[in-house]
Every structure is written in structure tokens, then in C-alpha cells.
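Missing here: one protein chain of the complex. Every other protein chain is in place.
Moving on, here comes chain A:
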């Protein structure tokens, strides 16, 4: 607990007023407000896509807001670039650490900074002195001369903080999920470091998915929802339930999808499949016609679980079966043969083969469909074109020639190609990872209809989405994951946003894994 709560009377060091950032039609920030005082540890909380990252990027100079004001000490400023943010005394510590593994803490602290010199050569003694001075305040027992590659994740975080302190004194340190992969002990050390940091007069913006941590080390908070500040105040005056309520909003909303007809057969079945760092067994069933939503914060392990079910990752023990037939771990071709389909999250890197034509992209998962003659592995261009035409009609894809590259299409139409890849064979299971990410509103509605159509035709659909509205609109049942574990199984009246968010922020016991589990 920060014992020195900043006086309310002092003028705020940083103010964000009416901050907006639009990307095309997407409103990433839509009136965000923030007030931050010197010496304060301030938490920004919100579900996925609430606008936290965008807000941070406007502070770091990576994004210029579309509207609104950033004020420092009461004076409006424009942060045009990363260098300017640095000059303002802003320091950013990201979850993916940016350290050189075979450099020591001392060496890392000076990467990209002017080195102290003596007679034209680098003054190693001065470097070490300055780093030791910075470390002395924050983490006195950190081994400064060990390559950071040999350090734990927690120690690396401390090196990042020290790096932020070397050079010009910082006024603001932003920490994004610093304890996500730390053990209890390491997290406690980091908390202590943050507290000491704030006592030196630095303002800390602390982003964490661990509400217990937020309650323990922060003194004030801002809650974002849909790019808008929906609440702010002192931590002492709110409890966990209050934060969850603010984050989820939509108190009256319930799941809108119909559950599958009673007696629908189970299609996809997981039994005791070990998952996550703890290898906790995961079991669930999806019935024909059912859309099962899988919700979780970034890093909860949703995509990894989908990949494991799809066979893109292997597992030892447990069983995954489709229509009663057991699927071998790590065999994608087994899933395809049994009638499963998968639309990955990252269209550009996991979905499309951008150097190949649209027709090629549609044919690659089942080349037998475009054979010149049965039994001969010869591909017919005519059949590939005909197949592309079929998909174009079935999914109303807006495209010209099937031999154009997929990147000539809009995001929504690219996404439809990934669905279209699986048309032509009876679909039993449809695995969707963020099916509408980066598509416009119209395409989103069409994709929703597609999902509903596949389900109505008897497919079992398993879908992750970070969009709570999409989750509520499409799924009749929702599993919530946190830290690689399923923390809730909600349907019927229990399926409401506040319950989903609450379970997503339900962090289990910390463990001591060497690396993040997922």
C-alpha cells in the first residue's frame, strides 16, 4: 500500500481530456479522461479492447489522438513522437521486454542512450556507478553484472525499471502487465520497487489484469469501457465488485442466442485435456447447433486452447473426440477428415498465404476437391476457379478475378475467404478465433449470420472473441478463462456481462513457472 497518498490539493501532473482516436469507423478511444498526480500509483483497468493500449500509445507518441487534449502541469502538449515522449520524462515498460539477453543490467541500461565517456572511450566505471545508484533506490539486491538472459522474468522487469531511471529523471513510468508472468515472490518485490519509485516523486500508470494487485498497490484508478472513461477515483473508496461493475456495464444484458434443441447430440468432446502451465485438466462438450463462446483477457490462453483442439499443438493425456471418434493429439489432418474447420486469429500470418492467389487460398486445405479427375493428384485450374466462384456466391465475397492475391480484398472479405476454405465438406465443428477482428461493421454482421447459419446446419461452434457484445449476441453458453484455467461456465440467466468479466479477472494462485505458460 502506498502510504503517502498524494494531496488532492496539488495540481495534477498529467491530464487527458476528451481524448478520441478513430481508425476508420472503429472508435478505439471515444472520450477518455485521466487525471494523474505526481507520486501516485494509478491503475487503468478495463476489458480487452476498452482502449488501454491506445491510450498508452497516445502518451508514448506512437499515435496522435483525433481529438481531445493532453495537459502536463496544466499546459496542453502535443506528443508527436517517441523522442518527445522521452524528453517529457515518460518511460514505458512493456510486457514484452526489450532487453538484450547477453548484455548485463549495466549494459542494457545504456542501450540507445548516450554512454558516459572518458578520453573518447566508454567509461564503464561511470556506467556502473550510475546504474548502481538507480538500482540502490529500487532493487538493491539485483545482480547488475549478470547477463539478463540468465535472470528471471521478475529481475528483467526490475532491469527495465532501472533502465527507465538512468539518464534524465523520469516523471511518468507506465507499466503494462508487469506481473503477468511473475511468481508471488517476484511480484511482491516488483510491488515494493513500484512503491519506492512512486516515493521518489514519479507518477506510475499501472495496467494489470489482477484486480487484487490493483487494490493492493495503487492509490487511484480510471476505468475504461469502449474507449470511454466510465469511472475514476481513489482505490480506498471502491471495492473489487465495484470495479467489475464499471468495467462490464450493460447490467441488464443477457445471452441472446438460443440454446441447441434438447437432445442434440454432443459433437466435440474434451475430456481431461491437460492445459496451461499447471497442466490442469480441461473438459467440456459442445453439442450440434451450439455456439460456445470462450472469453478471457489477452494472455488467458484462449488461442492456445483452440490451437490444441485444432491439433496445431500437441497434448499428452486426455482425449479430444469428434462425433465419438477420438482425435490424435497434434494431427490437423485428422480434424479436417472428421469435418472440423478452423479460422485463426491472425489473418495475415496464420490464415492467408498472401503470395498465392485467392483460388489457391481456397483450395489448399482440400486439394482433392479441385482435382482434374478422381484419383489423380493433378490440380485443375478450371475447378479451382469454379470453387472460388462457388465460395464467392455462398458467402457473397466481393472479389474480381480468383487469380488475384487475397490482399486485394477488404478485411471482411479476406475473413470470408478463411471461412470459404472449409466449404464443400460437411462441417461438424467450427473453431473461430476472433472471427471479426479488424472487419467493418457491415462485414461483421454478415460474419455473425454465417456463424449462426453453420450452427443452424448442425455444426458445433467454438468461438473466442474479445468483443463482449459479439460474445453475448452469438453464444448460448460461455466458458471464461483466466491464466490458462476455466473459471466459469455460464448459460441461461447466469450469462451476463458482469459475471463474464468477473470470472475473466479471477486470477488463480500464482505459480513459479520459468516462462509464461501461454
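Following the convention adopted for this analysis, a contact is a pair of C-beta atoms (placed from the backbone, for glycine too) under 8 Å apart; a residue touches a chain by one contact, two chains touch by 3 or more; residues count from 1.
The working rule: contacts and distances are computed from a predicted model.
A.B. asks: For the chain not present in this complex, what protein name does its UniProt entry give, out of "NADH-quinone oxidoreductase subunit N", "ABC transporter permease", "Methylenetetrahydrofolate reductase" or "Putative zinc-finger domain-containing protein"?
C.D. replies: The UniProt record for the chain left out of view names it "ABC transporter permease".
A.B. asks: So one chain is hidden, and I want to know which residue out of A:61, A:178, A:351 or A:484 touches that hidden chain in the complete assembly.
C.D. replies: Touching the chain that is not displayed is residue A:351.
A.B. asks: Identify the residue among A:298, A:336, A:394 or A:498 that touches the chain left out of the display.
C.D. replies: Result: among the candidates, A:336 touches the missing chain.
A.B. asks: Across the whole complex, list the residues on chain A that are touched by the chain not included here.
C.D. replies: 310, 312, 332-333, 336, 342, 344, 349-356, 360, 363-367, 371, 377-379, 421
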